[in-house]
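Of the protein chains in this complex, one is absent; all others appear in place.
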Amino acid sequence: MISSILIKNGRLIDPAGSFDRPADVLIKGGLISEVAGPGQIEQAGADNVFNAEGMIVCPGFIDLHCHLREPGQEDKESIKTGSEAAANGGFTTICCMPNTLPPIDTAAAVSYINSIAARDSAIRVLPIGCITKNRKGEELAPLYELAEAGVAGFSDDGSPVADSSLMLRAMLYAGPLGLPIIDHCEDLSLSRGGLMNEGDLANILGLPGIPAAAEEIMVARDILLAKSTGIHIHLAHISTRGSVEMVRFAKRNGIKVTAEVTPHHLTLTENAVAGYNTNAKVNPPLRSDDDVQSLIDGLTDGTIDVISTDHAPHTAAEKEQEFALAPAGISGFEPALASLLSLVHRGKIEMAKLIGALTFAPAGILNGRYGKLGAITPGWIADVTVFDPGREWRVEIGGFISRGKNTPLNGMTLKGKVMLTISRGDVVYRLNSK
Amino acid sequence: MEPTIVLNREDIRRTLGRMAHEIIETNKDLLKIIMIGMRTRGVPMANRLAANIKAFENAQIPVGVLDFSLYRDDLGSRDLQPVVKSTSIPSGIDGKIIILVDDVLFTGRSSRAAMDALIDLGRPSAIKLAVLVDRGHRELPIRADYVGKNIPSARDEEVQVKLTETDGLDEVSIYKKIESGK
Partner (left out) sequence: MKENYPQDMHQPETISWHRKHLLDIDDFSISEYDLVIKTAGVMGGILSRPIKKVPALRGRTIATLFYEPSTRTRSSFELAAKYLSADVVNLAASSSSITKGESLIDTLHTLEAMGVEIIIMRHPLAGACHLAARHAKSSIINAGDGGHAHPTQALLDMYTILKHKPAIAGLNIVILGDSRHSRVARSNIWGLTAMGASVTLCGPRSLLPIGLTPRHPLYSKIKLETDILRALEGADVVMALRMQKERQAAGLIPDIREYVSQFRLTSDRLAVAKPDALVMHPGPVNEDIEISFEVASGSQSLITEQVSNGLAVRMAVLYLISGGSKE
């Protein structure tokens, strides 16, 4: 039963094709069937018609970095609830990190994720495999086996690969596979005990700080390893000016490095932690105004390639603890688009650039392994998101689909709402009209 | 409603003079007396009584100040505590005759609190109470030894004492209270 959907009267923004103008899109058989000027596609030929007047139509968002907590920590989230929350947020492809219990370091574990996702998720869920066995940072995991089982990339995220010789071996060994190796850049000896960004507020609150150097030292190391091996490395959630500047330098010198930034690092500073707000406790920590500005600049000039949510749900009880004891992480799927759009509304970044970082760019890092994603082109997979950029709504964690209600944005009124999410030609989310 | 002036400046002067004479008359050993003014208006009143006694008998009676806020029986049942001010008594009170001085005697609760405060400071041989105005309506078994003027009053009336040292003029007036909208 293959139904067709016509999305009409919207503004189609497809950064892959530098396309930004009013257009209608016809979806049929799970693929993009036709793209044409407004009113030019025969409405009668479609089973469903969606009026996207005043809205933006773009490829479905691709998140290279999130945490779904299944297996092992299902009170925080499951593949079912996480994927549904992601669909609400306009995401049609999400890559889940392997720091589950047990971690995803064997083919069996990868199959487990794949089968649960097939059963429970309406959108595409791609597992990321560990770089090292058990994420312990000591021995390489069976990277070829993981690749065959279908991982989208490798990462020990949550932890860095601290031993440089091990990271070097991982890059050499897995390089030929063409899958992104994603490093969580943190020098544990410098960050040890730290709870927030090192700076004025940490001094005022009496909390030990995490210096920028803790991230930057690892960024430098990874860039130099990428330089010497010629193998691509992808830097997870960078957060400091120094990191941005080093990535910019690396790219100028032809080094194969890509970088990712989260919505919270683009829009919030360390001040969100004031009053010991554990909902703003995240790793890497929220940083200074100057760091935030450098991340926005980095995204604008292409130094930073993609935006990933690093969706990290935790239970309310865990977050309602003494600041030092609360786990780090922000539940990001549902408010992501709206918080990012604040940058567009404030003139800090162009809409097309933002959408590109959520669609075309991450698809590029996935290397076409999952079919033609990240663009709205006839013949390509019909992953489409439609959103109303001006629509105001209030972030209410009580209404979150995600089990993780841990966001510093609770209670805020934001502008920008996903109205329709289509995954592989099926509607997986639609905002109920009031 | 317009307040009625019950005692004017001259009345107060004469009354304090008469009270001083009464104190002299009823205390054989003036040197055993310490006058202690209850904050706030009892303090200038005690000073004036002591000055009168000095003028009449050439006896210098020491004067102290008592803050009894910490002994109030309504602490904790109100949301705002009183500002505590200092208590200062010129010497030990053991074996002395204390004359507590206050402007108005009403229910007797302030006097009770003041006596409790005094007893925590030592063991006087006697405590006597001198008040400028007794307006009745006692809720505790307390009586004044020296009374300036008895002013019968209704419960919904307010008796207000003003003294130059604290209020800029000497006057005792009575008026009906308007229901406070605070």
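Read from first to last, the chains carry the letters A and B; within each, the first residue is number 1.
Here is the rule we use: contacts are C-beta pairs under 8 Å (C-beta built on N, C-alpha and C of every residue); 3 or more make two chains touch, one makes a residue touch a chain.
Predicted, not measured: the structure shown is a model, and the values here were computed from it.
For the omitted chain, the shown partners it touches in the full complex are A, B. For the chain missing from the display, the contacting residue among A:71, A:175 or A:211 is A:211, taking the whole complex into account. Across B:22, B:116, B:145 or B:165, the residue that sits in touch with the chain not pictured is B:116. Counting over the whole complex, subunit A has residues 198-200, 202-209, 211, 275-276, 320-325 touching the chain that is not drawn. Residues of subunit B in touch with the missing chain: 38, 40, 67, 69-87, 104, 106-107, 109-110, 113, 116-117, 120-122, 137, 139, 158, 177, 180, 182.
The criterion applied here is as follows: only the chains that are shown with their structure count from here on.
One simple way to say how far apart two chains are is to compare their mean CA positions; for subunit A and subunit B this gives 77 Å.
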